[in-house]
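Part of the complex only, each chain left as placed.
By written order: A and B. Residues from 1 in each chain.
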Amino acid sequence: MSAPAAKNRYGVSRVRLLKVGRRSDRHEVKDLTVSLTLDGDFGAEVASVDNRHLLAPETLRNTIQALALNTPPEIGEEQIEQFGARLADYLFAGHPALTSVTVEVTEAAWARLNADGKPHPQAFVRGVDEQRTAHVTATRASMHFDVGFDGVFLLKTAPTSFTGYKQDPFTSPSETGDALLAGTLTASWRYNSADIPFAAVWHGTRQALLDAFAAHQSRSPQHLLHALAQAALASYDEIAGIYLALRRRAWPLADLSRFGLDNRNELFLPADAPESVTEVRLIRPTP
Amino acid sequence: MSAPAAKNRYGVSRVRLLKVGRRSDRHEVKDLTVSLTLDGDFGAEVASVDNRHLLAPETLRNTIQALALNTPPEIGEEQIEQFGARLADYLFAGHPALTSVTVEVTEAAWARLNADGKPHPQAFVRGVDEQRTAHVTATRASMHFDVGFDGVFLLKTAPTSFTGYKQDPFTSPSETGDALLAGTLTASWRYNSADIPFAAVWHGTRQALLDAFAAHQSRSPQHLLHALAQAALASYDEIAGIYLALRRRAWPLADLSRFGLDNRNELFLPADAPESVTEVRLIRPTP
């Protein structure tokens, strides 16, 4: 038997960083979590029990910290997409055996604390659970960016008309749509270039998705996500494609009719766990 | 041997409710989690295997739902403190064996979604992790309210001077204070009356605590919490006492000096778990 084909990847996960920008009149904070994965031709050294082409996890953690501390002055306020690209470039430059580097950066939101009626220059409160995400996938030939957000928990109290589904022997008899929609939206869209005004496009695309969510009269989760994906593609030509996932939770109406109480779409029983998932991926056709 | 002294409590936990107020021009939402604990003289029936003085958990869940659905119109927009009091009153009225009822209500924040440049009447996004809490403890003779918030994650990027601690054989040699303060604040203050403008006092006390946090030059976590507690007592005479807990996380400076890099209070390594706890309780002297 010939030897099995081997593929190795390794890296560090969840390296946490807080960067404080100390301006004369106020501080700025960036709260990042970084994971880093390296691929390459490491087969030989594994077989020969030779680590000389591998980087130690501690080396990788130090590298992430060192590059986070020393942002080149020409970059200014660095976006997470730029930080990921800079990490990949640094690693390729120093390590010829590397063929692929993946960097995942997530940024948690901190809001300035309002104190005595005005924003405080040095005090902050943790914001919503939403995380801004950038997943940078680099080879020596190309780099692309899958960016977006994770964990935006949305609620719409307008009735949905999720009806007319295919009948099956196990379809429940009474199918009426839901009185509200609750779910967590994850979005990830792709740029095939590093020459993007990252902050502006991220904020604009996020708002286009939320505007579409608020406005859309959806007939199914698929219908809704398709409309959101189209709104994002229509917003910026830089977006080559988008992936959306909606994890809905069942928040049924409380049924108190056996006690003579009439619940007119007022009281719901929230479930803490998602119960269904819908995913849509839209790819812009190449011209 | 005489029989052991027995004490029983029972109840339901984490009953989830979403109440939607359907106004003509917009919807309002309240997202509540309710736990309910009953105490009483249940010793006899336990011994005799007789459940006739116990309420089934399903009965308690139904009761919570039914009272949440049917708010008396004179109450208007009901605060969580009032809902807890109403539940306790209802249970005492129907069940003479009950001696004590405890209701814990927490309210999660939903923010109105901004869409197309304005707040949307029916779309919401989940707010910060902070939970408004009300813990209502009622007997047939009295009722008090411990209210506050849980999980406000605060960050202050000004240096602290937590120094001058007592020396001990295991005190670390270099003691320098921290370059920043990160921690989660929990607060719970007490009213001895139900005749309180609950919403106004809650918002005002919360802001007084955050104002004090932002302004205070603290010399120790004890010093800081003491100042916060005094600010709360000074804000409203209705507050009989306050409990504060600060769960600090160690977010040390990244030390990259061995690589020739100088970290001037810019890059920190956040820990995800709390590492120390400080609690302060202040009781207003009775006049």
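The rule is short, and it goes like this: contacts are C-beta pairs under 8 Å (C-beta built on N, C-alpha and C of every residue); 3 or more make two chains touch, one makes a residue touch a chain.
What you are looking at is a predicted structure, and each value in this text was computed from that prediction instead of being measured.
Asks: Since every chain here shares one sequence and 2 of them are in place, how many copies does the full complex have in this file?
Replies: Assembly-level count of identical protein chains is 4.
Here, only the chains that are shown with their structure count from here on.
Asks: Hey, what angle do you get rotating subunit A onto subunit B on C-alpha, to the nearest 5 degrees?
Replies: Fitting subunit A to subunit B on C-alpha atoms yields 180 degrees.
Asks: Measuring centre to centre with CA averages, how many angstrom lie between subunit A and subunit B?
Replies: That gives a centre separation of 30 Å.
Asks: Quick one: which bits of subunit A touch subunit B in the complex? Just the residue numbers, please.
Replies: My answer: residues 16-22, 27, 29, 31, 62, 65-66, 68-70, 110, 113-116, 120, 122-129, 152-158, 180, 210-211, 213-215, 251, 254, 256, 259, 261, 263-272.
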